[in-house]
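Note that one protein chain of the assembly has been removed; the remaining protein chains are unaltered in position.
Showing chain A:
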Amino acid sequence: MPAAALALHGVSVRFGALRAVDGVSLTLEEGERRAVIGPNGAGKTTLFNAISGAILPSEGRVEIGGRDATRASPQERARRGVGRTFQITNLFPELTVAENMRLALRGRGAAKWFFWRADTLDAHGREAVAAALASARMEGRDAARVRDLSYGEQRQLELAMALVQRPRLLLLDEPAAGLSPVERGLVAAIVRALPRDLSMVLIEHDMDLALGLVDRVTVMHEGRVLVEAAPAEIRGDARVQEVYLGTPHRVLAAAC
């Protein structure tokens, strides 16, 4: 049996008395696409940060590609093939699209240390950047300064930067947050068209969008895993409806 792309064993993250993530275990097979959904404050983003290394878990173990990575730094995980996008767009606003892509491309290589030659790419690098930009439908925008891009384009660039690193495990933190319905459709199409051998964890607030993109769904509530099931079962699950919508009485109250 090949090693799982990602395995969490009883991972908890505490902030003082608050257990933002509370004993979460999950296993992501190689090539699997998993959505982590849940209402605000369910601990999705904290869990994500524990996977990417942005914060260290208080308890539990994180394995990436079958190797322990609980204490590995973000850049170490990046070098092991973990790519991520950020919920709040976190690009280099003063740099151009091409410069952002170069920084992403060189993150895992040695070229970032070269101080004696011009800041250009070889044929391989140019090809990789062009392919990643094409996957994210960002062709022909190389020279644009990032702060001049539309919000939707910035989200697409986030994706392109994650892709150009050729990750084996891609973490997408609400890739469609704050987008118009048309832009959301575009992001969904981009994600759907990604290579199938790429393992993926997707955090998404929008259940309809998330369920259409993944093989399995983990529903989180108050830091714990509430349900783990296939998308079709999630829609009909009473517990999921309750945490998302509240009881019927509360729905009425909210509508007034």
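A few remarks follow.
Rule of thumb we're sticking to: a residue touches a chain if its C-beta (ideal position, glycine included) is under 8 Å from a C-beta of that chain, and two chains touch if they have at least 3 such contacts; residues count from 1.
Definition applied: contacts and distances are computed from a predicted model.
One subunit of the complex is not drawn; among "Heme exporter protein C", "Branched-chain amino acid transport system permease protein LivM", "Carrier domain-containing protein" or "ABC transporter ATP-binding protein", its UniProt record names it "Branched-chain amino acid transport system permease protein LivM".
Contact with the undisplayed chain is limited, among A:His9, A:Arg79, A:Arg137 or A:Arg224, to A:Arg79. Annotation: of A:Ser52, A:Gln154 or A:Ser199, A:Ser52 touches the absent chain (contact as defined above). When the missing chain is restored to the complex, the residue among A:Leu95, A:Leu211 or A:Ala229 that touches it is A:Leu95.
Touching the omitted chain from chain A are residues 52, 54, 73-75, 78-79, 84, 86, 90-95, 99, 102-104, 106-108, 111-119, 161, 165.
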